[in-house]
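The structure under discussion appears below in the form of structure tokens.
Heads up, one of the protein chains got dropped from this complex, but the rest are sitting where they should.
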Amino acid sequence: MAQTTVKIYTPTTPIWCPGCGDFGVLASLKKALSDLQIKSKDTVIVGGIGCSGSIHNNLECYGIHSLHGRLLPTAVGVKLANPQLTVIAAGGDGDGYAIGAGHFLHTLKKNPSIIYIVMQNGTYGLTKGQPSPTAQVGYEGNVDLPFDAILTALSIPSTTFIARGFSANQAQLTDLMKKAISHSNSNEGMGFLEVLSPCVTYNDTYKEWREQVYDLSTEKDYNPHNRLLAFTRVSEITNQGKIPTGLVYSGRVKSLEENTLSKEKGPLALQDISLESNLPKYEQILNDFR
Amino acid sequence: MAQTTVKIYTPTTPIWCPGCGDFGVLASLKKALSDLQIKSKDTVIVGGIGCSGSIHNNLECYGIHSLHGRLLPTAVGVKLANPQLTVIAAGGDGDGYAIGAGHFLHTLKKNPSIIYIVMQNGTYGLTKGQPSPTAQVGYEGNVDLPFDAILTALSIPSTTFIARGFSANQAQLTDLMKKAISHSNSNEGMGFLEVLSPCVTYNDTYKEWREQVYDLSTEKDYNPHNRLLAFTRVSEITNQGKIPTGLVYSGRVKSLEENTLSKEKGPLALQDISLESNLPKYEQILNDFR
Amino acid sequence: MATTLEQQKPAEPMLKQDICIMIGGQGGDGTLTVVNLLGSCFRNIGLNVYDARNVLSRIRGGHADGVIRASTEQVLSTGDQVDVLVAFDEEAVQAAVNELAPDASIIFDSSKGQLSEKFGGMGLRVVNAPLGNMAASKLRRNIFKNTIAFAILGRLLGLEDDLLIEVLRSRYERRGKEALDANMQALSLGSDLAKQNNIRSIYKIPHSEKSNKILATGNEAVAYGFLVGGGRFFVGYPITPATDIMEWLAPRISKLGGVVKQAEDELAVINMGIGAAYAGARVMVATSGPGQSLMTEGVGHAGEAELPIVVVECQRVGPSTGEPTKNEQSDLNHVVYGSHGEFPRLVIAPGSAAECFQLTVDALNLAETYQLPVFLLLDQALCQNSESILPFNLKSIKVERGKLLSQSDLEKIQTYKRYQFSEDGISPRSVPSLEGGQSQVTGNEHNEYGLTSVDTTNRLRMMSKRMKKVELAKNELPRGNNFGRKDAKIGIIGFGSTLGPILESMEQLKSKNIGVRFQQIRTIFPLLVEDLIEFSDPLDKIFVVENNYQGQLAKMIRSALGRNERIESITKFDGTSFKPREITNAISTSIQGKLEMGV
Partner (left out) sequence: MATTLEQQKPAEPMLKQDICIMIGGQGGDGTLTVVNLLGSCFRNIGLNVYDARNVLSRIRGGHADGVIRASTEQVLSTGDQVDVLVAFDEEAVQAAVNELAPDASIIFDSSKGQLSEKFGGMGLRVVNAPLGNMAASKLRRNIFKNTIAFAILGRLLGLEDDLLIEVLRSRYERRGKEALDANMQALSLGSDLAKQNNIRSIYKIPHSEKSNKILATGNEAVAYGFLVGGGRFFVGYPITPATDIMEWLAPRISKLGGVVKQAEDELAVINMGIGAAYAGARVMVATSGPGQSLMTEGVGHAGEAELPIVVVECQRVGPSTGEPTKNEQSDLNHVVYGSHGEFPRLVIAPGSAAECFQLTVDALNLAETYQLPVFLLLDQALCQNSESILPFNLKSIKVERGKLLSQSDLEKIQTYKRYQFSEDGISPRSVPSLEGGQSQVTGNEHNEYGLTSVDTTNRLRMMSKRMKKVELAKNELPRGNNFGRKDAKIGIIGFGSTLGPILESMEQLKSKNIGVRFQQIRTIFPLLVEDLIEFSDPLDKIFVVENNYQGQLAKMIRSALGRNERIESITKFDGTSFKPREITNAISTSIQGKLEMGV
């Protein structure tokens, strides 16, 4: 807000229940953005629909609240229109892994340089506690084995950054957020960060999760740059009833913008699209009709 | 058609281009159904939308042509309504992995005892050759690394049968189809079978694929019952530029019907739903309003 | 701890045949619990109740309130005013202030200070009581302030202690001894507080025998109707205000051998439903506007493929995500006209929980008889408000499956064609597992066998076959309910949850000497035009009352009836239901205007 004197909206107080894990996510996100000195004017948060999907209202930036499950395509649209922005999609596990599952796969596949934060709580908080795709067996009648987004992300050959944090471990979470943001802001592709963020009202997993989390960085020979080993190790740890956290994998595959956008012309959202400036090209293309 | 004298429809001649891989799929499917002596009256083929998604018209059975990308939910609905049926969903890779990607993940996750055959040709045949999610980099401007459905299926903890065939290898394909059908018909969950089925018109990959296919069953110590090893081996082979075929993985996780359906009452599609037969239960439930 | 309890205007208990109580606070304060407890009390003493909720789309915090009305007569609205308000904070008073009766009583939680002066001098009776503090200090959890308030309310309303105890017991008994004991303690705390502070009964509530009436929301009635109508396959995805249906059904349907499945999204919902319907199950799905928008393609598919499915559309404030917890009726256009291309469908709209039950059964029968998608159109108020009604009449129920074939039916057939041209346009339907019924079902245009066809003659016949089913169904569709005087010159048309407010407004208009007739429409598509004509022909003026911006129903009625000038829209689209007086005012003002202008 240095340059202008325009008064803008005041971020609202979160709508979350006291103790909700999402407070931890918000705190980390704020800290990461501030530590990395990302300008508010260049930050776009794309919210999902759910308790989690209101986070964009709680900090000063550009925010767009997408439809339920559609935050990723929305974020990709924003990024392709203006790759200079820091685009952060943030929503729930129902939003991202249930109704949004197709976009989840395909956005990972496209590898756009956006950050995607999933607040995983095993439940649909906002609609009052139905099982989400990550719900434990037995939770509210759930019979399916939970979806493991980290494993599935690893199965997509073009993923470039995969991590898991825990909202109760602020130091680690903030570090992972910074890493994810730096990854994406260096135009290296999608920073995917799942955050264990308990729903204290409908599925209070704080206790279990505190016991289950397992920080990969404590493993000396864990190599986060080998997809196969990562898959194997994460699976093993998970099979032992633990939940691996930390940087799971990072690698290098061309990002969507690298693959798609013209370099010369600058962000297409900001291009001069007047007739005058483009007339010669238009006339040239008109010849295709002859 | 033994019991009745009712005349029914005559299966149509396929609409496929001469040489299309889908002919091989149809041939194997017919043979598998006949070898396993599955009755036409108990067979439901759920077609997708695409060239491939017309296969249900080409054999005698019950067929339902779903919407583009929706064959899996449709098939799950059929199966839950009547688990005694052999339910075979069959469609294209665009249908299944693009617009249907969310259902792909979630149907694998639910593990219903249906068979799912994907005719993979790296393209959208019916709409004239745009890249599908499995398209090679460079094909028709495609920039994304191809989606590997086998790896992703392996990443879902509840998958129970994963295989890949090649329409040009009829013996293997028929064998895999039989295995998939037997798996599902023993109520063990979803039989997922991806078939390399070249589109000779828009993406003729016969030659490459003939060279690339790698039959896992030729590997003595390949263990199709270990998910982790399967993931690792499939990845390795793929990274070497080969395409693993054969039974990739089979395992045991409760099927959707086991988890969901009442055992006593029989298929819900065939239950007696008259008022008379259910009145006492209805009256009992009415008490909940008091 | 100093409790400040005062009762400003002690008076003789007032007889109340009809009383309305509001409990307001923050989401999570448990205001709805008090509503439920009061409801049980009132029903125990033979009253009819009607309750409504007003919550935000968040789980805790933010203003939330619940309203319960009790009456010797059946009521289907919360009425025009609130007689007693329990306010856990000042925001709750502020939110209610326009609805309070001039002599309303307020029980105010003064834990954070007494109610601000600005609400004094309005003739209101205010009881300041530190409910929250007391709960926290004596029972260690703020949430017990509800039960304390309940106790004070009981006193104010002249309800017997035994009644309060019984009601509390039956609610908390199944939640374990701890919960029960704590609540009982809270109840005595409240009673003591009331006694100590000399709170007397201000109201006298008439008592009679407990009636055999039941209590149901529209959603519950739909869910039960589904079961009784033979529904055995329900698939859903959570969305307010439809989720209740799935949650009500889940533990019950399994007793009948049926299934409730939560799918990954609404696209899966409608297509799973289609698959199960195809296989022969009786299927219903339920959603709200956003989910309905996602089901648009699927509904058209059911129409083209001629598959029976009931789609419950629980409307809320739109467009887009809108206001998830608020009331609106703005999806008419969407369910009537939405989806590409042209296919047969029916849209049915009940107006009360009783009708929700019956019309759900009808919808299931219609869907299967005519082999098409049937919408059951509800609105948030109808979905979630509870009403006292006579027990659902099971005896009247018939399960009609239309031309669904059995194996023995098939034996008698020479050639089976799923889409056989028949006189009435309805083709015999076989399902998988029947020998001789093998056939193809598809959303492509098809010939009689269900095989793809673009033959132009076939196309014309197939389109006509399908579309004519709507005409054919007309005889069986739920006809409108007519109320009021046959000789009136002023008419009202409405549907869904406006039923209650309109009925009450009719009484108010009567007392202003304005006689009106009212047709509650129950089939939105196709409009039963003959009934509408019969109803409206003698009328000079027709007011169409609906909760949306554009007057969607009014537009449909105009285009069906012509004489457009006669038809006036009364709309409300601020997320709340009509108050009876709002309708009364709109009508009397309009008529007054006309009278003054000499029309």
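Read from first to last, the chains carry the letters A, B and C; within each, the first residue is number 1.
By our rule, a residue touches a chain if its C-beta (ideal position, glycine included) is under 8 Å from a C-beta of that chain, and two chains touch if they have at least 3 such contacts.
In this text, all values refer to a predicted model and were calculated from it rather than measured experimentally.
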| item | value |
| --- | --- |
| Among C:342, C:424, C:471 or C:507, the residue in touch with the chain that has been omitted | C:342 |
| Contact with the hidden chain (one of A:28, A:52, A:66 or A:185) | A:66 |
| Where the unshown chain meets subunit B, residue by residue | 15-18, 49, 51, 54, 65, 67-69, 94, 98-99, 101, 124-128, 130-131, 133, 141, 201 |
| Contact footprint on subunit A, counting only the chain that is left out | 1, 3-9, 12, 39-44, 46-47, 54, 56-57, 60-67, 69-70, 73-82, 84-85, 102-103, 105-106, 260-262, 264-271, 273-275, 278-279, 281-283, 285-286, 288-290 |
| Footprint left on subunit C by the chain that the document does not show | 56-57, 288-290, 292-294, 296-297, 300-301, 303-305, 315, 317-323, 325-326, 328, 330-331, 333-334, 336-343, 442-445, 452, 454, 456-457, 459-460, 463-464, 467, 548-550, 552, 555, 558-559, 562, 564, 573-576 |
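As a working rule, only the chains that are shown with their structure count from here on.
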| item | value |
| --- | --- |
| Chain whose Cα centroid lies at the greatest distance from that of subunit C | B |
| Chain centre separation in whole Å, for subunit C relative to subunit B (CA means) | 41 |
| Of all residues in subunit B, the ones touching two or more other chains | 102-103, 105-106, 260 |
| Multi-partner residues of subunit C (each touching 2 or more other chains) | 264-265 |
